[in-house]
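Partial view: only certain chains, each at its native spot in the assembly.
Per-chain numbering from 1; labels A and B assigned in written order.
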Amino acid sequence: MSEEEAVQDGLAELEALPGGARAALEAVLMVIDQPATSEELAAGLNVTVAVVEDLLEDLQREYSGYTVKAPDVDAVGFAVASTAPRGFELRNVAGGWRIYSRSDFADIVGRFVLEGQTTRLTQAALETLAVIAYRQPVSRARVSAIRGVNVDSVVRTLTQRGLIEDSGTDPESGAVLYRTTSYFLERMGIGSVAELPQLSPHLPGLEGIDEYYDASRM
Amino acid sequence: MGPSLAPASEAIAERGTPDAETSAAPKAGFEVRLANFTGPFDLLLGLISKHKLDITEVALATITDEFIKYIRRLQELGEDWALDEASEFLVIAATLLDLKAARLLPAGEVEDAEDIALLEARDLLFARLLQYKAFKQIAGIMGETLEQEAMRYPRQVALEAHFAALLPELVWRHTPEQFGELAAKALKPKDSTPEQVGLGHLHAPPVSVKEQAGIIGYRLKLGAPLSFQTLIADAETTLVMVARFLALLEMFRDRVIAFEQPGPLAELTVRWTGDDAEWDSSRLSEEYEASINE
């Protein structure tokens, strides 16, 4: 089977799913955090870049409220007619595609976002930040093991606050590693993480702490 | 049970592929699934379903030998069992043996306390086994649900930059030193949450016989004979009372006091007979210290 045929097959497979290839693409776009290029999307969906680009433009138009009738997908028997724009839009920014809230609603969304925010970090966030600061680069699973609780949402908050950032992936586990940012240093009033106070040497086995956690929990 | 013992239970559970419903136990027999049971109840249920038996005393009698064989096999295989885990298996094995030995046929009247105890042990075992079975089934359902649900991915994307920019500036009050302290606290291995409930409060605080002898000696040396009632009138606890009584016996042996009791069950009067200067409660023997304090 040639590569072309394989890709054709991929499309047929997608069209068999409820909502077809469009819905499959939507599913991906809805949950990815980082913008994805059409090449990446094509590879993930196992279709050609041309097909993905058609679908992307199609979705983009639909979200913006044009009436859309996609000829490719017509074959599997559905038609989409939409006259009102959705609350979200599909944008191609810096070479990658991602779904954003529509700018018309920026005020409302902004108000909503602000409402739930406090100006202080919770104790859980502070402790997580402390662990990351002293153990960076470090994965969430690791921080979670050290703190004994799930830290996913706290890590998101800290990232959102610009205090920590993604610093690549662990070559072994493939997990995202986090480190503190220069904004963090700024807030701490120090020039580099080396200036963070030394942890007291009599703290039981800080050197051996890795083994302790690894052995008993991971 | 220290943290070092804990991982073994997980290890046993994780070594094999998680077994599905016990009712669908593979024909392959339990030898190949040696390490797959997550506990004695799981094993028991596994054996019962392997023999297609109901959970009755017949089933228990039938599988007792196999249950015990299983434990032996694990030993032979050099399975490194956590003590507390092994003991759970052993407790159940012992109960099974008891039940088997008694044949558990309460055909006639229940005759003695031993029979009743055995019946209770049997009922308790059934109840626990059935309850465990229910939770195991529920766990299966939950596992399927979790797996189904894992096929849906939530949208949890980072806040768009222009909204993130709206966020109010963080209030930051930590100096690097305070932050360091916070880190030290967060990084310190947790005293792995108390592994057992403290029993300290179940024991009364230690009471020293010597100390009580000192108190008695002081009062009696004042001259007047005192009744035992008077001597224990201020005792706050039974333990203090007992200690004072023991102290009196000790002091009597040391010949520093004398008792007077007009008749059986009459009031006991205690009188000082010793040499005021020489006697000291610290000279009392150690005999009671250990037993009262521990």
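In this text, contacts are C-beta pairs under 8 Å (C-beta built on N, C-alpha and C of every residue); 3 or more make two chains touch, one makes a residue touch a chain.
Only a predicted model underlies this, so the values are computations on that prediction, with no experimental measurement involved.
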* Asked: For the full complex in this file, what are the copy numbers of the chain types, given as a label formula?
  -> A x2, B x1
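As a convention for this text, only the chains that are shown with their structure count from here on.
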* What whole-number Å value describes the gap between the mean CA coordinates of chain A and chain B? -> 46
* Asked: Which chain A residues qualify as touching chain B in the complex?
  -> 30-33, 98, 100-101, 106, 109-110, 113-114, 117, 119-121, 126-128, 130-131, 133-135, 146-148, 156, 159-163, 187-190, 195-200, 203-206, 209, 212-213, 215-216
* Considering the complex alone, what residue numbers of chain B touch chain A? -> 3-4, 6-7, 153-160, 162-164, 166-172, 174-177, 179-180, 182-190
